[in-house]
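Okay, handing you the structure first.
Other chains dropped; remaining ones untouched in position.
Each chain carries a letter (A and B) given by its place in the written order, and its residues are counted from 1.
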Amino acid sequence: YRLDLCTWAEVEQYLTKCKGIILPIGSTEQHGPTGAIGTDALTAEAVALEVGKRAGVLVAPTQAYGMAEHHLGFPGTMSLQSSTLLNVVHDLLLSLARHGFERVFVVNGHGGNIATVKAAFSQAYKTVLNLKLPVAAGFRCKLVSWFMVPDVFKEAKARYGNLEGQHATPSEIAVTLFLEPNLQSKQRQLPEPAPAGPIYDYQDFRQRYPDGRMGSDPFLAKPDHGEIFLDKAAIALTEDLLNFLKEL
Amino acid sequence: YRLDLCTWAEVEQYLTKCKGIILPIGSTEQHGPTGAIGTDALTAEAVALEVGKRAGVLVAPTQAYGMAEHHLGFPGTMSLQSSTLLNVVHDLLLSLARHGFERVFVVNGHGGNIATVKAAFSQAYKTVLNLKLPVAAGFRCKLVSWFMVPDVFKEAKARYGNLEGQHATPSEIAVTLFLEPNLQSKQRQLPEPAPAGPIYDYQDFRQRYPDGRMGSDPFLAKPDHGEIFLDKAAIALTEDLLNFLKEL
């Protein structure tokens, strides 16, 4: 179910049976003093692969870089501008549309990508219609963010209460601890976080949230929580995806 | 040495000792009837990680999508337009320059990326100077393609002769067999390939190279060859990188 391990002939075969594909998109950005910079890509990829396995749907490679301009005040953050990410998503969707994929399920790991990905859907629909691709009448894209799945969010609130926070959250860190056990060695007790609040530019962000956390206590995260979050996300999104594929 | 597994605080620390970073860039495109679509990303990432380990230099996440417009005639190929890829590389370089990275070593797995990445370097230099970033006086980028390393190329010619070909080559396939042993099950004897020749648009490409191969016989590839290619690439590029870092 990993596109990158398929041959083109296998994809051609797959398309005779299924027109759906999963496209994971993450971000490469600071996640507080103890969280991994790759958190959003690692988690989006893991969720996507799990959903792909359960639904029997192909998973494209993860776009590891997203729109993380507001995190650029912290070393290691690598961000695409909105306009660039818009074009990336547009071009990938167009590639898929050309091959006859009709349902693209974008599994997202980063809140900052949402606006731009939605804008990209709109541009892609327009290009597909303009080019009169054979797939035009049925080409549809859906964006889901695994951390916004209701069951995931409820679980996080139940476990961590307000200390779930809004960035570098224990729920996403837990998933990375489950995926990359070595990351546990970075975990340590942290001082009280800056309270969650608005997001403006990256200088303001660093001043407002000096260690990168927005109201979260990632020290609460444990690997086994991560396994549970991953499972809850996969259950809900697999159902979502199957409905999306069945949609007329 | 994987940036995505570091925290921002670790990167801050790292930058006090080393200003270099490795950025792998691949492509997601057909590699003949038996080769994996992710070949160029898998191999670029593996080489980059190996060089990073040997040189003690951070490796950023792999940009899995590159410029593969001429492969769009084969299902599964996902391509960024040149102008999009140019902006992707520009934005990533700018992010790094902001943090004080002075040497970006781009490890490439796909010939089709070369022109665009070079164009992106030129745009990035301009922006860095325009913004008068503190790093401006010392910011430099270098593009290396692992498959063009002389020792790799010589080894490939010695092992496969003309059947190395120009796309879906046994050398790159061998590396993927070493990295993902399951891929061996796809290997099979193939008919004589279309001879290597010019590359124009994707319709012409598919007509000229009906199964996607350009003069290559990937069935010659063996996992242990892959290990050797990987090692030869890593040896040469590690030296290259260390010289690049020492350059005044």
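Simple rule for what comes next: a contact is a pair of C-beta atoms (placed from the backbone, for glycine too) under 8 Å apart; a residue touches a chain by one contact, two chains touch by 3 or more.
Quick caveat, the model's predicted, so the values are computed rather than measured.
Chemist: Tell me how many copies the full complex contains, given that 2 of them appear here.
Modeler: Across the complete structure, the repeated chain appears 6 times.
In the analysis below, only the chains that are shown with their structure count from here on.
Chemist: Between subunit A and subunit B, what's the gap in Å when you average each chain's C-alpha atoms?
Modeler: 24
Chemist: Quick check: in the complex, which residue numbers of subunit B touch subunit A?
Modeler: Spelled out, the residues of subunit B in touch with subunit A are 2-12, 15, 28, 30-38, 41-42, 60-65, 72, 74-81, 83-84, 87-88, 90-92, 95-96, 98-100, 180, 182-183, 186, 212.
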